[in-house]
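One chain of protein is taken out of this complex; the other chains stay put.
Coming up: chain A.
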Amino acid sequence: MPDLRPSLVAGIALATATTLATPALADGTLHFYNWSDYIAEDTIPNFEAQTGIDVTYDVYDSNEVLEAKLLAGNTGYDLVVPTGIFMERQVKAGVYQPLDKDKIPNLKTLNPRLMEYLAQLDPGNEHAAIYMWGTTGIGMNVDMVKARLGEDGPLDSYDMFFKPENLAKLADCGVHVLDAPTELLPIALHYLGLDPSSGNREDFRKVEELLMPIRPYITKFHSSEYVNALANGDICLAIGWSGDVLQAADRAAEADNGVTVTYVIPKEGTLLWFDTLAIPTDAPNPDAAHQMINYLLEPEVTASISNYVAYANANDTSKPFLDEEVLNDPRIYPADDVLDRLFPDRASTQAVDRLRTRLWSKFKTGI
């Protein structure tokens, strides 16, 4: 779940450029709908050169938008990248066709442990392959946070966010939170020592008690603005996606504006999610989509994407091609003991979703 709107323009420009640059060839067109800023610069051009397939690359900024399009049907897309829990529900709705595994020999390269997690959402891994995975955690402006919470403040812990006395000190420099109840509420449940996928009303009441006191100190609920805001030093704390925060850190370093951004996987553990490659049932060119999935899972290709977007892939054979600083960054590839503290996202029922959304509205607006 990478950086969104700011890069939308760049994404569209890239998409247009690739479409213009490549003449239509006999093998047809592949319509690929992906998160913005979620692919390496040469991934698509190389695929086009290799296969002769003309790729129309289009980007979106939230799972919700993708889902609304898919449920309306006739999107014309051949390949999309839903996040695990959304994919689970979409499979049930009949949105995706089963993968023809013979056409994707590279499926075997995917890490069995991660694929097992994914199988909880997609039994037998019939419909989806892992594209990238990451965590939801804390992004912060190190200097601003230390100035307010002290050198020995709880900088490695969700206490920084969930304890009102801590967050109050950060309110003046700006706090952004992902506008994503499906991520934040499981994290809150987990922080309280409850089952992250709980649908129990009593548990939700406890979460409400946890969240309402910190409400006044949150500047904004938004799933993309925090990347630029962190990089520019406009905010000091964000609950965001790992790769996005790391991209913000890169941008701040490049701009050399005196802002140091870092990403923390809190010691309490946090949410682990997967973005998956899946083919809609009504895809006009499923053959090309299978080719693209296989291509994206090539060790060198997937490594070049990870190097570029700072998200981990699930392909163990790609490790020799990964940049040292990506492979050895525990924020991208957490160590085993950290991995044990992460919990995967799980699907929930419509009733639970409604409870979540309602609680989320209350958290955001106080009503």
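Here is the rule we go by: contacts are C-beta pairs under 8 Å (C-beta built on N, C-alpha and C of every residue); 3 or more make two chains touch, one makes a residue touch a chain; residues count from 1.
As a convention for this text, contacts and distances are computed from a predicted model.
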So one subunit is absent here. Using its UniProt record, which name fits best from "Xanthine dehydrogenase family protein subunit M", "Glycine cleavage system H protein", "ABC transporter permease subunit" or "Heme exporter protein B"? "ABC transporter permease subunit"
Using the document's definition of touch, tell me which of A:219, A:247, A:304 or A:318 contacts the absent chain. A:219
Full-complex contact with the absent chain, from A:82, A:233 or A:299: A:233
Of A:43, A:62 or A:302, the one touching the omitted chain in the full complex: A:62
For review purposes, identify every residue of chain A that touches the missing chain, sorted by number. 62, 64-65, 67-68, 71-73, 89, 92-95, 172-174, 181, 215, 218-222, 225, 229, 232-235, 350, 353-354, 357-358, 360-362, 364-367
